[in-house]
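Of the protein chains in this complex, one is absent; all others appear in place.
After this line comes chain A, so read on.
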């Protein structure tokens, strides 16, 4: 049935996001994997709101809040990455040691 399938899809998306977030060497790709994780959380919210709470729809409202926070994060993240790129001429994660000295 649909609920278990969607939950398994959401768990798959969450773990592939965590895998990419840990193993990626590029900051922009790490931001993309962060979006994948937030989307997995959103899928769970909307699915449980449809199946359990179809009158009140509070899961939909929480997913809208998560989307707004993700929009703020997607504005901040490339700004920081471009600032690091301007100083270091590189967007690799293991070379960003600007706070080191």
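List of remarks:
Keep this in mind: a residue touches a chain if its C-beta (ideal position, glycine included) is under 8 Å from a C-beta of that chain, and two chains touch if they have at least 3 such contacts; residues count from 1.
Rule of thumb we're sticking to: contacts and distances are computed from a predicted model.
Between the names "Small ribosomal subunit protein mS23", "Vacuolar-sorting protein SNF8", "Polycomb group RING finger protein 3" or "NAD(P)H-quinone oxidoreductase subunit 6, chloroplastic", the one given in UniProt for the chain missing from this structure view is "NAD(P)H-quinone oxidoreductase subunit 6, chloroplastic". Taking the complete complex into account, residues 2-9, 11-13, 15-20, 22-26, 28-29, 31-33, 35-36, 39, 42-43, 46-47, 49-58, 60-61, 63-65, 67-76, 78-83, 85-86, 89-92 of chain A touch the chain not shown.
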